[in-house]
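Removed: one protein chain of the complex. Kept in place: all other protein chains.
Which chain is which? They are A, B and C, in the order written, and residues in each are numbered from 1.
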Amino acid sequence: MPWSRFDQTSTATLDALPASANRRVISFKDAMREAIDQAMNNDPRVFAIGLDADDKFGVFGSMLNLSHPERVIGTPVSENAMTGVALGAALNGMRPIYIHLRVDFMLLAMDQIANYIAKWRYMTRGKVKVPIVIRTVIGRGWGCGAQHSQTLGGMFAHFPGLKVVMPSDPYEAKGLFLAAVKDDWPVIFIEHRWLYKNTGAVPEEMYVLPVGKGRVVCPGKQLTLVATSLAVVDSLNAISKHELDVELIDPRWLKPLDEDLILNSVRKTGRLLVIDYDFPACGFAAEVCAMVAEKGSQFLKSPVQRMTFPDCPMPASGVLEKAYYPNADKIAERIRGILNGS
Amino acid sequence: MPWSRFDQTSTATLDALPASANRRVISFKDAMREAIDQAMNNDPRVFAIGLDADDKFGVFGSMLNLSHPERVIGTPVSENAMTGVALGAALNGMRPIYIHLRVDFMLLAMDQIANYIAKWRYMTRGKVKVPIVIRTVIGRGWGCGAQHSQTLGGMFAHFPGLKVVMPSDPYEAKGLFLAAVKDDWPVIFIEHRWLYKNTGAVPEEMYVLPVGKGRVVCPGKQLTLVATSLAVVDSLNAISKHELDVELIDPRWLKPLDEDLILNSVRKTGRLLVIDYDFPACGFAAEVCAMVAEKGSQFLKSPVQRMTFPDCPMPASGVLEKAYYPNADKIAERIRGILNGS
Amino acid sequence: MVGDTANLTRELGLRLLRKLREIRQFEERIIPLYPTDVMVTPVHLHIGQEAVPVGVCDHLRPKDLLFFGHRTHGPALAKGLDMNRLMAELFGRTTGCANSFGGSMHLVDPDNGMLGSSALVGGGIALGVGAALAAKLEKRDQFCVSWFGDGAVDSGAFWESLNFAALKAVPVMFVCEDNGLSNVMEKKDHMFADITEVAGHFMEVWRADGTDVHSVWSAAGQALRHIRESGKPAFLWCRTKRWMKHQGVETDDLECNPVDREKDCPIKKLEKAMKARNLASDKELDEITQGIEAQLNAALEFAKKSPFPTEDLLMTEV
Partner (left out) sequence: MVGDTANLTRELGLRLLRKLREIRQFEERIIPLYPTDVMVTPVHLHIGQEAVPVGVCDHLRPKDLLFFGHRTHGPALAKGLDMNRLMAELFGRTTGCANSFGGSMHLVDPDNGMLGSSALVGGGIALGVGAALAAKLEKRDQFCVSWFGDGAVDSGAFWESLNFAALKAVPVMFVCEDNGLSNVMEKKDHMFADITEVAGHFMEVWRADGTDVHSVWSAAGQALRHIRESGKPAFLWCRTKRWMKHQGVETDDLECNPVDREKDCPIKKLEKAMKARNLASDKELDEITQGIEAQLNAALEFAKKSPFPTEDLLMTEV
């Protein structure tokens, strides 16, 4: 059935684990499930809330059979006030995980997200903390059209007070999710649906990955490729399939951004391409390019470049949907273009 | 009384008029009023709607004594659905002007603005047009704090399907407003409250300024300064007070952006500073810097730079409010820094 | 509830029946095709709920506007969307009503009073109010209808829309197609209050049996008359039943949603009433079915033969 078809993007298994670690291999979805379950087991203040959070589909399987179903609260179609409910609970000592099956629904809650959640800690001079994680699933669907296909990571990163993270593999998903739950700041946690069936080694025990620190996914000399989420997978495929000597950086966090990691890489390679599966104008790719142009222009051998969605909404027809999304081949082509000086 | 104090930013009168034109001098507020009145007189499909649109304060005076009060509709505190009401009216042949006394209130309507209004024309393949203007007033207030002080121009420009314009003087305000009302696309029209009492020559007759075209406010050789809205005024003051040889560009439209105008200037000056009174991360200043770094890096003698709000919400205390906003002196200092190669 | 088919005429009955069948047969055509992936778009079928769109739309002229949500096929066909163009849209072809840019959830047909639909629940309610405000400002002879499910009632946009319509006497008709479900959530779990009681604080309310087209038709007629005469909004609530899963082509199996495909079927109900009054023969009814089947065959041919869009269209009309 078509709705399950999104899962089948098979890809090279990413493996960011040190050799010593437990090498159990599980899916991204199961890594998320484990992280959520452990977070809830570990801390009774952690609870989950959202439309369909408690239904039989378990948020695409990521919340099935949790140990504490009594701390999973389904809501009506009331995204705005429900986000305020999560904020109120956080202020009163809980650590809510809010869930949106599609990021597009978050636009209904922008008052709460951008006016309240992002600013509350600053307005109160830190006298209260706002430990909320807002999980949201993104990704091109099955001809879903413009209202069910956005990414919006850059938009959230625009608001001071919000942290934004986009994991790219199971190991990352678990470690970043637990870091997000642990953090005393609001974190927007964006999961690409096409990563859900991807597998990788994930330790059983709880662990966190550092907030605001990216990673070098693979080293390279000719160009720095910055990518997050599904774009990391596509970039890796581009690199291996087309045997490119580029350094792939996954900043993980759109905010706070690991500027040093990117600048150090550009210092070495002299070239930058940012892949962002999101709208181009005033977006995350623009931020990374501007930052490098401001702070690292002396390293650049060729102009910075960005690769994003085209500057239009997502059309519905499958043919156009495909044209709309970047992919490994298109990424490789862009890299070749830069290396060939065009 | 404090609330009227915002008006008193006096400044050099801008004058973009050809010498032949009518040289009547009026305020920004009156230029807006005249534009709205003429738009409504000119076309019975134009009407205004919004919270306090019809009250005795007349949107800071910009809507007092209109010829068609029967086409000015006040609303309850229901920003989200009311924006949908405006969209419905636009689809059914009207040309609504939606009014927000503060841009922060628009975050309540983001579902309608970003999911509906921005995408409707694309989703329907242009079978319906969406001629809406959303006017909103911005600007630091009187210790209003984080929830009453945002700008958000860059955020709106992020969404394909929206046009965004920020006028900087009375002549611009009238011509750009009439262009926005005339356009068959949704336009976000952002007015800085501190411009309201500024005066300038404005023709009595209706006229429009081109969509997507910026202007060279004053020519110069050493640096290209890109600024919009109040930042144009502050930049002009910086230039005249500190006798700087810089080219001031007012793109007017954050979207569609007049890339050629900016690139041509940078080609000449070799330096770029973007002033954006807005959040920095993934914002409009990032967009302009990224665009120039991508397309004009060969012209650059020094790295592009941006000057924005600090990356935090607006604090309430007057002392900090002042520190938060750029101003003419800070702009001049940044320019000097760039020219001195620091 | 409004009901009573005593005044059912042959002409009306046949007209309603044809539309009910059109929707039913259209949706049933999709069922076997969908798993073959010829339609790359989510579908929210209208089977079992046909009486609501048909009963309402029979009163509407092409110039009257209908704003609906994700569950589009029923309202769109009832309002007059050409089957060919709906089928082609589902097939992602340029001949679709939105030239393949909309998909199943975003249908458009200005000539028949459909100015677009939204996949996001709730917000669309306000669009009908705005359209009716326009009709009022321009003193037009035009009905505008906001169409939504029981789930949409949960949204703040519902509340804000009701209040504004009442405050400003906006001549809009709210139609709540209450199938008792918001996806897999039963109504009692998603909306605490009785929808019609709340709506009654803002405007006149009509209640209809949404599995009975004549009940809907009568109530809608009364509500529209009230709107025309009073210049005020009206609320029409239709309790109906969803036979299929929320999305896709499987039969629903929720315990809270037992369906009796005999007693709950708007088509069977109407056919029975007509035959009881001798308003139509078996043969006539069969001819209607066959006629629609032929139309559907043609629509499928049309869709399959139509071209896919090309990449260069992506950035046009932006």
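Quick note on the criterion: contacts are C-beta pairs under 8 Å (C-beta built on N, C-alpha and C of every residue); 3 or more make two chains touch, one makes a residue touch a chain.
Predicted model, so just to flag it, every value in this text is computed and none were measured.
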Just list which of the chains on display the missing one touches. A, B, C
Touching the hidden chain in the complete assembly: which of A:33, A:71 or A:215 does that? A:71
Consider the whole complex, including the chain that is not shown, and state which of C:105, C:191, C:249 or C:267 touches that chain. C:191
Check each of C:167, C:256, C:298 or C:315 against the chain that is not shown and name the one that touches it. C:167
Logged for subunit B, residues touching the omitted partner chain are 1-3, 52, 55-57, 74, 76-78, 80-81, 104-105, 108, 141-148, 310-313, 315-321, 323-324
Name every residue on subunit C in touch with the hidden partner chain. 154-160, 162-163, 166-167, 189-194, 197-198, 201-202
Hey, which subunit A residues sit against the chain that's not shown? 44-45, 47, 71, 73, 75-76, 78, 80-94, 96, 111-112, 115-116, 120-128, 160-161
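Quick note on the criterion: only the chains that are shown with their structure count from here on.
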Based on CA centres, what chain would you say lies at the far end from subunit B? C
State, to the nearest whole Å, the distance from the C-alpha centre of subunit B to the C-alpha centre of subunit C. 41
Starting from the mean Cα coordinates of subunit A and subunit B, work out the distance between those two points in Å. 32
Mark out which residues of subunit C touch at least two other chains, giving numbers and ranges. 98, 101-102, 106, 118, 120, 122-123, 156, 318
Subunit B residues touching 2+ other chains are 80, 111, 115, 122-123, 160-161
